[in-house]
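Heads up, one of the protein chains got dropped from this complex, but the rest are sitting where they should.
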């Protein structure tokens, strides 16, 4: 089971959490990124995500390594990011991490999504209902 | 759909997240409490959770209200806690909260589980493989 | 008693419930009885509850209350040992 994955298929949070399964796990925290129906007051038609998949999976794995180095109580990290065309309400990314007890999972979770947005080569194109587009790489 | 629920049935994280569904949601954070296979070096056979269900649902709702008062960007909170006999690896509680953007979801999530453990009338009995028991109300 | 008797339901959970052998009893008590006084009456009548006295918080009608709270007819009183959810 891959802990760090770029996929074109819909993502189930339960399924990502199951990848962390171990009898030592007592606490799991997840971050789920969802396609919003509105950005800047414009209605979203769909989003198109594009990745450099080989490097994206490598940098996701790097984020996992960074977390293990910083927070010794984190047992496992899994990050699955979807690419392709996503509709409003669909899940773009699930980050899940596990520990025996909860204290460090929240900081580690925040770190994971912040780092993902900094270093993982994935790009997003918003297509609005009025036909206009905006690309993440053009700045927000 | 109930946002605050005590249930005897298995809990799906995806299903709890779906209760928050709205076109304004861009970020969901969840905390999942899982039955560990070992506590204090002893192998766990099963856990038995008992609640004062009417007051438990009321105090869960109170936690939701407290979060809305403290973090204005949190859109919805859902908390589902299971009671009865749970096996190792099963989910005891799912807390999910939603926002348009992520900054406040982590602090709010941590607050929710901390408060749950303080005020929600639910008790836990650990039954170990060697036949011994420990009750949460006896102190840890 | 000047205001007569009232009836309250008292609910028990977890270890005190098992020690008592039931999750619920009815108590007839004088009007004006406080939560603290009711706890005293319970410990007197049910010795099995005594080991738990120090640890019990009380809810009336599903909200935590202090020991000075006066009970009213029909109140649901709950004896809550330290909670352990999550």
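Observations, loosely collected:
Letters A, B and C name the chains as they come in the text, with residue numbers starting at 1 for each one.
Throughout what follows, contacts are C-beta pairs under 8 Å (C-beta built on N, C-alpha and C of every residue); 3 or more make two chains touch, one makes a residue touch a chain.
The shown structure was predicted, so the numbers you read here are calculated from the model rather than taken from an experiment.
The chain not shown here makes contact, within the complete complex, with A.
For the options A:20, A:44, A:67 or A:93, the residue in contact with the chain missing from this view is A:93.
Among the residues A:20, A:44, A:99 or A:116, only A:116 touches the chain that is left out of the figure. Among A:50, A:66, A:90 or A:107, the one in contact with the hidden chain is A:50. Mapped onto chain A, the interface with the missing chain covers residues 33, 49-52, 54-56, 58, 81, 92-93, 113, 116-125, 135-140.
FYI, only the chains that are shown with their structure count from here on.
The most distant chain from chain B is C, comparing centres defined as mean Cα coordinates.
Chain A and chain B have Cα centroids separated by 22 Å. Here the CA centre of chain A is 49 Å from the CA centre of chain C.
Chain centres here are Cα averages; for chain B and chain C they lie 27 Å apart.
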